[in-house]
Structures are given as C-alpha cells and as structure tokens.
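Then we have chain A:
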Amino acid sequence: MNQILLIEPDYVLAKIYKQALEADGLAKVTVVSGAQAAIMAADEHKPDMVIMELQLIEHSGVEFLYEFRSYTEWQGVPILIQTIVPFGEFQDNWHLLQDELGVRSYLYKPHTSLRQLLSSVREHSLVST
Partner candidate 1 sequence: MATDGYEAPILSQQLLLGVAEELKLPLLQIARHTELAQLNGNTDLGNVRTAAQMALQLLDNYVLGVRLALEPQHFPLEAVSVSSVLYDTSQQLDTFAKSYNVDLELSIAGKYGPVLANRQGLQAALVSVGAALIEAIPALEGPRQLKLQLATHRSRYGVIAGVYADTKQLSNEALQRGRRLQGRSRQPLLNLSQSNGAGIFVADAILQAMDLHLIASRHHHLHGLGTVLQSNYQLQLV
Partner candidate 2 sequence: MNQIQTRAIILSRTDYGEADRIITVLTPEQGKLSLMARGVRRVKSKLAGGIELFSVAEISYMKGRGQIDTLTSARLVHYYASIVQDIDRVQLGYELIKLLHRGTEDQPEAEYFELLEAAFIALDTAAITTDLIRIWFQAQLLRYAGHSPNLKTDTSGNKLTAGQRYSFDFETVAFMIHPEGHFSSDHIKFLRLIFNGNSPQILSHISGLNDLLPDCLPLVHTMLQTYIRI
C-alpha cells in the first residue's frame, strides 16, 4: 500500500482528499498543513509519494521541494503537485519543477476531480496497486 504524504493547508480539503485516497485501500495518508511539518512527517512515515499544495503558510511549496530533494533518501519519491495556483503562473518554470525537482504531475485543483487524482496516484505510484 502507498504511504502518501499529503501537504494540504486547508483543513476541509485535506479531509476530503484523505478520505478519497484511503478508500479501497489505495493508500495510507498522512496529512500535514505546512512545509516544516512535512519534513518531519517524511522523516517519520517514509512516504512513497508526496501530493502537495504550492501555496502554504510561512513557506512556499517550492522551498519545501528544494529542501525535500536535498535529502538523498527522498530524491526518488514521486511528487504530485495539486494546487490552487493555475499552471499558467508556473508555466515558465515547469522544466525546473519537472527536471530538477522531479515533479511528476501538475494538477490544478479546480480542474482535477477526485477520480483524476486517484488515477494520477496510480499512474505515478512506486508501489503496485
């Protein structure tokens, strides 16, 4: 089963995504709301995948990405960005996110249904489901 680290600052959305991901045993989800908590949770839970919002309190998601990737044990962990920030605002930096930071997918929340999220998780999962 996937261990997923979900970085989602909105309490209500976090509950919804966690429920959807944990249904049918697809994954075990740890939810955190911020970048610092995410690093600590990654240490504790050793995620197989990270799904993250870019717009966080106190730190930006990109800061977290750099920090996360700086640890050798986490360099191969698939990362899906699921964010309220439209892709157009990151379009110029997509190659950076993709090539340097290993982001597998950019999901714009208003356009990403739960089914699409689950499908994306299955597609990029290290653990077979």
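The rule is simple: a contact is a pair of C-beta atoms (placed from the backbone, for glycine too) under 8 Å apart; a residue touches a chain by one contact, two chains touch by 3 or more; residues count from 1.
Behind the choice of candidates: all candidates are chains of the complex that A comes from, given by their letters.
Since this is a predicted model, take the numbers as computed values, not measurements.
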Which of 1 or 2 touches chain A - same complex, any copy: 1
Contact footprint of candidate 1 on chain A as seen in their complex: 9-13, 16-17, 19-20, 23, 32-34, 37, 53, 55-58, 84-85, 109-110, 113-115
